[in-house]
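Scroll down for the structure; my scribbles are underneath it.
For this depiction, one protein chain was excluded, whereas all remaining protein chains were kept in their positions.
Naming follows writing order (A, B and C), and every chain is counted from residue 1.
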Amino acid sequence: MGFSVKRRDFLGLIGGGAIGAALSPAPWKSLDDVAIWTQNWSWKPRLPRGPVEVAFTHCGLCPAGCGLKVRSVGGSPVSVHGVPGHPLSAGFVCALGLAGRYLSYHPSRIVEPTVVGTDGQRRGIPFKAAVRQLGKWLDEARSGGGHGSVAILDNRPDRMRSLAYRKWLGALDGVHVKGLREDAPINRLRAMLDGQVPELGLDIARARTVLSFGAPVLEGLGSGEAGSRLRGRSGTEKPYIVQIETRPSRTAHSADLWLRIAPGTETVLALGLANILVSEGLYDKEIIGRTALDLDGPGGYRELVARFSPKQVARITGIDAATIKKVARRFASGPAVVIPGVDPGGGPLSPEAQTAAFSLSLLNGDVGRPGGVVARRVSETIQLPGTAQLANTVELADVPDGSIRLLIADGIAGGCAMPTSLLKRKLNPSEGRVVSLSPFERSAMHEADLVLPSTTPFESIDETGVPIDSPVDSMGLTVPSMRAPDYSVDSLHVLSMVTKSNVPKITELLRSRSDRIHAGGRGSVFDPSKGESAPITEFKTAGHLWRALLDGGLWTDSSATFTCPPFRLMGADAAIRDRLHKVLEQPSTADGWAHELVLMPFGWRDAPGDGPLPPVMAKLFRETRLRLDSRFATICPGTAKDLGFAEGDKASIKTSLGSITVEVVLDPAVANGVVHVAVGPSTGAFGDATREKGDQPLDLPSCKNDDCWRVIPAKMLEVVS
Amino acid sequence: MTKTTTQKRYGMVIDIDRCDGCGACMVACSLENNVSVVPPEAGLHRGLTWIRVYSITNEKEYPHSDTAYLPVSCQHCGNETPCVGVCPQSAVDVDPKNGIVSQIPERCMGCRYCMVACPYHARYFNWWDPVWPEGTEHLLNPGVTPRMRGVVEKCNFCHGRHHAAQERAASEGRSEIEPNEYQTACAEACPNGAITFGDLADKDSEVAKLAAGPESFQLLKTLGTGPKVYYLTQRSWVRDMAAKTPLPLDGQSND
Amino acid sequence: MTRRRTTILFFIIGLVVAMLAGWIAVPAALYESIEQPLGFSHVVHTSDDTGMVCDDCHHLTSEGGFAGIPKIAVCEGCHAEAIGTSKDELRLVEEYVKPGREIPWLVYARQPDNAFFPHVRHTRLAKIPCEQCHGDHGKTETLRPLKRNRFTGYSRDIWGHDFSGITTSPPNSMKMSDCVDCHRKRGVRDSCLACHK
Partner (left out) sequence: MIEPLTNRAPTRVFLTWIGFWIALFAIGGYFGMLCLSQGLHHTNMNNRFGFGIWIFLDLTVIALGAGAFFSAFLLYILKKQALKDVIGSAVVLGFICYSGAVVVLAIDVGQPLRAWFTFWHPNAHSMLAEVTFCLTLYLLVLAIEYVPLILKNPSLSKNVSLLVFEGQLHKVVVVFAGVGAILSFFHQGSLGGLYGVMNGRPFAFREHFFIWPSTFFLFILSAIAAGPSFLILINKLASKISKKQLVRKEAYDFLGRISGWLLLAYVGLKSADTIVWINHTAPGSGYSVAEFFKEASFGTWILFAEIVLFGLLPALVLINDRLRKRPLLMIVAPLLVCIGIAINRYVMTLQSQSLPTLPFEEFVLYTPSLVEIGVFGGMISYGVIVFSLSYRYLPLYPGLRQKAKT
C-alpha cells in the first residue's frame, strides 16, 4: 500500500506546486529578467555617462597637425572630428587621427622604465634608478669620446622642445640629430642654393603641376588643406598630379598620370626630363643663365643632361619617350612642385636623385614663385637661460659612423620608419647605447638599452610643427584631451634630472614663443569654435594669445616674398655631382650578390611605419585585407609564375642580410621582378609594431653605400613547411 | 498633440571613381558605432565591418591595369526588404518616417536568418563577446550601445547621430532636423568626398540629384529590393562587374 | 477514499506554498535595498526661502542632452561651508565639497544603455511635465533607498512596485511597454530605433 500512496501524494504536491507557481508572477518575471540579463550582463562594456564637453586641439600624431574637435565625457574623449575652415587642415582628419586616442591604451604601451641587463634580458626598474643609469652612461659617453658623442634623435626638430634639447646638448658638446621626416629632402634643395636661405615650403596647393617622385601626395602628405585642393575639393583649380612610382600605391591609383618607373631609376628620369627642358629651351634662358652657377662649361649641367636622350631614358626607366616629352612640356607650362618623396617605409630617394629632381624646380624658376617653392618667415629664435651655445642640428645621414656613444631618442613619431642597421652604424660599436623616451615599443627602437615611458600626443602639450607644404610659419598646440598616466615622463624633465641643470618646462617654452609671436604682431589667429581668423593685433595682451592657443587656436604668419639666389643645379657637394655623372654606368648588383628580383619596402602614410596602429584600424585592415602588412608580399602574376608561386603561398624573401617569411599576394599592377612588402605595424594582433628581429623588412636592408633602402636585391624562396 | 512629420527617405550615393580605398570610412564607422575589435582569429568572414570596402581589379597588366574600390554597407532596401520579413521576433524593421532599416541587438536572438536572406552580405554576427583593448570602454561613443555576443548587427546610417541631431533641434524648439545637421560618419570621414548622404525624397538635395544622374546605379537592381544606396562610376568595366546587369530570359550567363 | 483526500490535501499544500513563494518570497529575495550616500530633501531646496526651481539643478546641456543630477560644483554654490549642523550637512561638506568628490547618487529612473530618452523632446516639444514619469519626486522630504534587482541591476522603479507588473504605468513603472502605451495614446508611430540606440 504505502508505495503507491506516497507516489500519488507526491504527484499531488508537484501538481499543486506547479499550478501555484504558474498562478504567481515569479516564473514570468524571472523569464523576463533572464532575457534582460543577457542584454546587459556584466561583461558587456558599459557606456560612459554624463554631459558631453567640447574642446579643440591639434593632432600631434604626424607633422600635418590637423585641427581637432574633441567631444569628451567625464574627462575622456569619446569622439574626434575635423575643424571646418581650419587654415591648415580645412576640416580634414585622417583615419589615424580619428582612432588615435585609442593608442593611449595600446597593448604595446610601455608602462614602466625598462633596461637591458648584462644577461641581455629586459627588466623593469624604478624611475629614479633609470635616471641614475642614464646619468652614468652620459658620463661614460663624454669621458669616452669628444664632440657628438652624445646625441638626441628628434623626429620633429623644429619645435620649441627641440630648442631646449639643443641648449642641453650644447653644454655637453653633443649633436641634435634630425630623424627621418617627409620634408627632409628640402634641405637638399637649400644646399643647392647659394648663401643664407630661410626655411622653405612646397606650395603644393597652388601649383599647376605636381611632379611627385613616389611621395604619398594623395594619402595625407602635408596639410589637409593642400590635400583637399589636390583632390579638387576646394573649388580652386586642381593641380595636375604626375605620380612617378613603381608601386601601384593609392596615390598612383588616383593621380592624373601614373608613371610606373623601373625600380631605382628616378635620377635617370629626372635628368631625362631636364634634357627635354634644356634641349627644347623650355626655361627662362635670361634668368637661369644669370642665376645658375653650373649650367654650362665642362662637366656642367647642360653637358650632364645631354646624355639623357628620351630614347635612352625610356630604355632605362621603362617609360616611353612620348610620355616623358609630354610630362616635361606640361611641367614647364607653369608653376610646378617637385617632391622627391620620402616613403614612410621605403625611405628617401638617393641624394643624387633628390638633387636631380630639385634641379628641375630650379630650371623651371619655381623657387621663390607662388605654386612652387616658397620661403617661410621664421619668428626670430628665443633666447633660453644658460650660457651654453645651441648644439647644431644635423641630418642623421651626416653623422659620422660609430661616433655616437649615447643616443637619446625623443618619443614623438616622425611617420617614417628607419632600418635598425642604419641607426646601428652611427653608434659606437663597443659602447654605443640607445635610450628611448617613447610611449610605445617602436620598430626601430625596440632594441634600446634603456626605455623611459613617455606620453602619447593626446596626453601632453606640445607643438605640432609646420606641415611640409605650408608656405607660412605657424603655431598650433596639441592640448591634452586625456590625463597622462602616472608612469609617463616628460623628456625635458628627464634631461634636467640627469644633469641637475635647469631645463625649462615645455609650457614655459611654448608660452615664450607665443609671447614672442604676440610681440612680433604679424599674422592672424584662427578660432576653431567660431571657425574664423582674426588679426593678431586684436589680441590685447600676450596672455590673450596664449589663452587662444590653449583653446585650440592656430597662429599663422603672414607670407613672405623671396627671390631665388644663385644656385648650383648639381648641388654644392662634389660627391653627389660625381655620382650624377656616373649614373649611366651599369650599377653593380649590391655586394655582387646574385639576385632574381628586387624587394621594395613601403609604408602607409596614415599608419606610421615607426608607431603602433590603433586596434580598430588593425582590425579593419585584417578583416578586409584592404591593406596588407609585413606578413604579405605583393608580386605580379607573371613573376609569380616564373618563380613558381601562387596566391596564398608561403614564401621566404632573402637578402644579403637575412630573410623574412611572407604570404604571396598577386596584383597585375605590380611591375615585373619586383616584390613589395609593407613596413610597420602588424595587423595580425591589435596592431603591434614590435616584431621579432629579422621579421621586419627594414631589418634586412644594408645601408652600407648610401642612406637609401628603397630597392633591395632579393631572392624569393619556397618555404618548406 | 501629435506632430505631422514630413516623410524622409535617407539614402547614400557613393562615387566609386573618387574612392581610393583608404578605409577611413570603415575606421570612422567602427569608432562612431562602437564596433567591437574582434579577436584576430576572426579572419575574413567572421569580423564586424558595417561598411566594407571591396577592391576589384580589371585583371589587366600595366599600363591598362585598373583597380576600383566599392564601399558596401547595408543598402537599406526600400522594397520588400529581404531581412525584415524573415526575422521571427521583429528585431528588424524599417522606420516609416525615414526608411532606415534597423537592427535591434537586444531583441535579436541570433538565429542569423536575416544574414542568410541579405543579398548584400551586409549583416554581421557577433561570434565572440565584444572586445576592446583594456581600459578603452570609456572612450566609446555614448550615443550607441555596444552589442553583446550572439546577435546580428549592421549599418543603420549612424542612427546615434540622428538622435543627437533630433535632441539638438528639440532644444531649439524644432521637431524637424535640418539636412546639414545629420551626416553619417563615413560620409564625414571620406577625404575624397566620395560618399554623399542625405534625403532622397528631397528632390533638391545633392544626394537625390546624384542618384537620379545617368552614371548612378544600384547593386543587384534586378532583385527588386530597391536599395537606397546608389553608386556612381564612369568606368564601364566597373559598372559591368558591380551592377548585376539583367540577363536575357533565355538564361544565358553573361560572363 | 482517505487516499484521495490526502492527495488533495497534498495538492493544496503545494499550491499554497508555491503561491506564497511566487508572490512574497521571490520579490523580497530578488531586490536588494541600497541607501543613498547622503540624505537630501527636495522640499527644503525648492522652498521659497531658497528660491530655487527644478531647472537650477536639473538642466539641459549645450548639445540638448539632459545633465541629470547636478555635479558637486553646483552644490558647492551654496554649501561651500556647512549650513547648519546636521550630520549629513557636515558629511556633504567634508567628504564631497571640500575634496571636490562627486556624490555617488543612485538613480531611481536609470534606464539601460540601449534606451534613448531625449528629455528635451518630451518636455519642450510634447510639453510633458516631469511629474508624469518621475512622480512627485520633487516634493519628497527624504530620499528612499534604491531597490535594485540583484539579477539585472535595474531599479525597481522601472519594472514597477506592483510585482505582477501588469496594470502599472508611469510614474509607477517605466518599462518599454509604458513608453509604447504613451506613444500610442499620442498617436506617435515610431520604429525601434527611435527610442533605442
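FYI, contacts are C-beta pairs under 8 Å (C-beta built on N, C-alpha and C of every residue); 3 or more make two chains touch, one makes a residue touch a chain.
Being a predicted model, the structure only gives us computed values, none of them experimental.
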Which of the chains on display does the removed chain touch in the whole complex?
A, B
Consider the whole complex, including the chain that is not shown, and state which of B:L70, B:A170, B:A185 or B:L210 touches that chain.
B:L70
Can you work out which residue in B:E59, B:E80, B:E176 or B:E206 touches the chain that's missing from view?
B:E80
Where does chain A touch the missing chain, residue by residue?
4, 7-8, 31, 34-35, 37-38
Name, in rising order, the residues on chain B that touch the hidden chain in the full complex.
39, 41-43, 45-47, 54, 56, 70, 72, 80, 82-83, 85-91, 107-121, 123-129, 148-151, 219-225, 241-242, 244-255
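Operating definition for what follows: only the chains that are shown with their structure count from here on.
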Are the chains arranged, by touching, as a line, ring, star, complete graph, or other?
complete
Maximum centroid distance from chain B, chain identifier (CA atoms)
C
Using the touch rule from the top, work out which pair, A-B or A-C, shares more C-beta pairs.
A-B
Counting only Cα atoms for the centres, state how far chain B is from chain C in Å.
37
Centre to centre, by mean C-alpha position, how many angstrom separate chain A and chain B?
32
Inter-chain centre distance, chain A versus chain C - centres from mean C-alpha coordinates, in Å
52
So which bits of chain B are touching at least two other chains?
106, 145-146
Two or more other chains are touched by the chain A residues 39, 46-47, 52
For chain C, which residues are in contact with chain A within the complex?
3, 6-19, 21-23, 26-27, 30, 61-63, 65, 67-68, 112-114, 149, 151-154, 159, 163-165
Chain C contact footprint on chain A (complex, rising order)
5, 8-21, 23-27, 29-30, 33-34, 36-37, 39-40, 46-47, 50-52, 54
Residue numbers on chain B that touch chain A, as the complex places them
20-24, 26-28, 30-32, 34-35, 37-38, 40, 42-44, 47-49, 52-55, 57, 59-63, 65, 67, 106, 129-130, 132-142, 145-146, 148, 188-189, 191-193
